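Apart from one protein chain that is not included, each protein chain of the complex appears where it belongs.
Moving on, here comes chain A:
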């Protein structure tokens, strides 16, 4: 075992130099890089944490927004349900009103149809009644009845209302002086009756009128006088027709 002071001193110096070399070229650069990486990792961690916090904040915000939207959606759904309910009630009311109107119209239509049908029945009944009356009157008709009606006509011509008298005179004026008046009779008339009718008619017409008598069995009984466009009815057929029209209009 040998101890050499020179080697001892040189080894001390060598080691100190080696410490400096390694510190200069190994420890310090590597530790600086490690520190830089650690700082970078720390920064990235901080950034990641900030990003995470921002994400959490956004998530919370979106959650609140979604909840708000859900609340609004629920409110709108309730409002829509209310409106639908109101519209349903209004629609039902309209339908009900429409049905009532239709029902009323149907009732009116039914009533009108019934009334028309009844009127038709009445008309048919009246027609049948008048037909029966006409048939019965035809059996009762006779030249005497025609003569009696002619007498009534002569009386009525003498007492014509002014308006009818004026209309007769205007019609006779259109026919002209010496014009003819057609007299249709259900039965043959005797000459005196014809003359009395001509006299009364000329008096009523305000001028002399010739009488042309024709036979018309459809009149049943009585006469019908035509002076131009003016007709004088004095027979059962026209009376029945008059009453029948009056009944129909009534």
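We take it that a contact is a pair of C-beta atoms (placed from the backbone, for glycine too) under 8 Å apart; a residue touches a chain by one contact, two chains touch by 3 or more; residues count from 1.
We take it that contacts and distances are computed from a predicted model.
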(request) Pick from "Branched-chain amino acid ABC transporter permease", "ATP synthase subunit a", "Molybdopterin oxidoreductase" or "CU044_5270 family protein" the UniProt protein name of the chain that isn't shown here. (result) "ATP synthase subunit a"
(message) Considering the whole complex, not just the chains shown, which residues of chain A touch the missing one?
(response) 1-12, 14-19, 21-23, 25-27, 29-34, 36-38, 40-42, 45
